[in-house]
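Some notes on the structure that comes next.
All protein chains but one are shown at their positions in the complex.
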Amino acid sequence: MAEVTYKSASRIYPGSEIPAVNALDLEITDGELLVLVGPSGSGKSTALRMLAGLEFVDEGSILINGKDVTLTPPQDRDIAMVFQNYALYPGMTVAENMGFALKQQKVPKEERRRQVEEAARILDLTEYLDRKPKNLSGGQRQRVAMGRAIVRSPQVFLMDEPLSNLDAKLRVQTRTELADLQARLGVTTVYVTHDQVEAMTMGHRVAVLKDGILQQADRPRTLYSEPKNRFVAGFIGSPAMNLFDIDRVDGQLRLGSMTVPLSASTDAALESTSGTSFGFGVRPEHMTLTTEGGLPGEVIVVEELGSEAFIHVKFEHRGSDETIVVRTDGETAIDRGDFVNVTISGPTHVFAESGERIG
Amino acid sequence: MSGGNTGPVVGARGLGSFLLGIATWIITLLFFFPVFWMVLNGFKEEVDANTDPKLFFDPTLDRFSEVTEDTTGLLSFSEAFANSFWSVLISTIVVMAMAIPAAYALSIRPVEKWRDVLFFFISTKFLPIVAAILPLWIIARDAGLLNTRLVLIILYTAMNLPLAVWMLRSFFNEVPKELIEAASIDGAKISSQIRSVILPIVAPGLAATALLCVIFAWNEFFLAVQLNPVDGTTVPVWVQSNVSSRGNFLAKLSAASTLATLPVVLAGWVAQKRMIRGLAMGAIK
Partner (left out) sequence: MATTTPTDVIDRSEEIRRIQRKEKWRRRIPLLPALLFTIVVTQIPFLFSLYYSVTEWTIRPARPRTFNGLSNYAELVTNKFFRDALLTSVLMTVSSVLLSLLVGTGLALLLDRKVFGQGFLRTLLITPFLIMPVVASQVWSSQMLSRTFGVVNWLLETVGVDRIEFVSRYPLWSIVLVLVWQWSPFMMLIVLAGLQGQDASVLEAARVDGATSRGIFFQITLPQLRPYLELGLLLGSIYLIQVFDHVEVMTGGRGAANVPYFVYQRSIGGGWSFGQASAFSIVVVVFSIIIATFGLRVLSGLLEGEEAA
């Protein structure tokens, strides 16, 4: 199948100074499902459209299977794309929509029908083949859009927020089906979403973008446990990592009244840095509530979700009030107004003032 | 809100709406009356027409046959009809053939100064035809085009082209950008994008536009009478030549008028819904 390479690829929209995608370097291996994630306006769609040939690449190159396609028009790239609003051709039936690309390739009618029916069977669309898109539900339309992409067996699938128009339940269900389908077909896929949960559950690897700059591209696990910088640390994970600005006092990092525990390697890395201001992060599940020691504070919110609960604890840090979120199991006896002690029981993250990870 | 309160209000509304309905009917019938009267007169004997208005009479088709067989005018009805038919048909086809690509270049893949170009097209509609008729007449005379269908085809095309470009551009704007992108990713060349994706979406708009072109061209009188008064006579000119000899021939004139207006009126009736849809769809956006 296909590998995709972005080589320092930039897109600068006319009339804008800042690149929407800035020197993107990214390699996507054959059969991989790579998710591009980032906040709104971070350049995800632009990066995808550059690969599709719908946007110019102002600097750098894009390669598919080692072949430079930077200046190749979309028609000749052998890619398929699923749009956020599906972009189904309104005048054509489901079957015609799905067969359109094959028709452009002058595939004979019989062969075309066979392939469309095969794709329809995979997607459970057989009984809708003769309907027009306007007579389908949102979920069915989404599947037709998928079908239109898979019928072609292209080199690469491109998907720009394909699930964002579905309701929450269907979205969760479809995302597993989609990941499963991709794995079965083994087609290299670039998938854009702004939903980090979707990114983490679907992606073989996840690339985090911010302001057009690639922050980190790694497997979800790595992204979660070793975020390369403070932005990724805060963006990935739900609920988000607790992040604070902290000071180094007498060689120790102090959060409120507590000295934060650090791993040996982090300690060593810290030794070799100067400066007194750092970023400190700890995930809610890496803390426990105790009756003494640790960080004393007052419970201000208890979010009970049944299987687990999130306790928001107010404490004093550098002279002002801060809140830290701690995860406990569902059957907690803690109430709003209780005084508790927060103890760190798992890994912590330290970032330099510039945001880079230290350890 | 108590039930007793809403009752009478609803009742009053019902009555008001009934009266408005009646008013709508009356106004419409008044509006249509001149047309009705014209058609009616066409079925009368001259003695019944050229007198105080008569609603009841012995209807006859004689006037219609007189009109179609009469050759005392410049041309017979069928000759004029053929002239009109071909001028209108060909000019409308040519208009659409030029306006569709032009509208494409002003909306879907726009040239840089599409706004200026669009203004230029519309501004030509503000130039009064009378201001151009003199040189046109002289040019046509020198080129030997006076009294030919060709000159009318050219001028009707010029007359309708700006309107068509303008309307079609609005319709093309309604085509979502993603559809065209999807088609190009699906491997469709521009010609195929237009044929398979764009045209089906704008079809009601195309119909509305073509119909307006037909109406304006079929009904055009000034250019036809100035440039084509003899051999190339079109239906409006032919009707007018019947008026000139009016005297006591009101019934015959009515029959002629009825025949002259019939094709476009029928077309308009059939296409009225599409026309509203077309106008609603894009005339503004």
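So that you can tell them apart, the chains are marked A and B in the order they are listed, and the count of residues begins at 1 in each.
Just so we're on the same page, contacts are C-beta pairs under 8 Å (C-beta built on N, C-alpha and C of every residue); 3 or more make two chains touch, one makes a residue touch a chain.
The shown structure was predicted, so the numbers you read here are calculated from the model rather than taken from an experiment.
The undisplayed chain touches these shown chains across the complete complex, A, B. Checked against the full complex, the one of B:Leu75, B:Ile90, B:Leu145 or B:Ala260 touching the unshown chain is B:Ala260. Shown as candidates are A:Arg175, A:Arg205, A:Lys228 or A:His317; the residue that touches the absent chain is A:Lys228. Mapped onto chain B, the interface with the missing chain covers residues 17, 20-21, 23-25, 27-29, 31-35, 37-38, 41, 49-53, 97-99, 101-102, 104-112, 114-115, 117-139, 154-155, 157-158, 161-163, 165, 173, 177, 215, 218-219, 221-222, 226, 235-236, 239-240, 243, 246, 250, 253-254, 257, 260-261, 264-265, 267-269, 272, 275-280, 283-285.
The missing chain lies against chain A, touching residues 7-8, 23, 25, 56-61, 70-71, 213-217, 228-229, 356.
Note that in this section only the chains that are shown with their structure count from here on.
Centroid to centroid, with C-alpha atoms defining each point, chain A and chain B lie 57 Å apart. Listing the residues of chain B that touch chain A in their complex gives 176, 178-179, 181-189, 192, 196-197, 200-201. Contact residues on chain A toward chain B in their complex (touch as defined above): 52-54, 73-77, 79-81, 83, 85, 87, 89-92, 100-101, 104-105, 148, 152.
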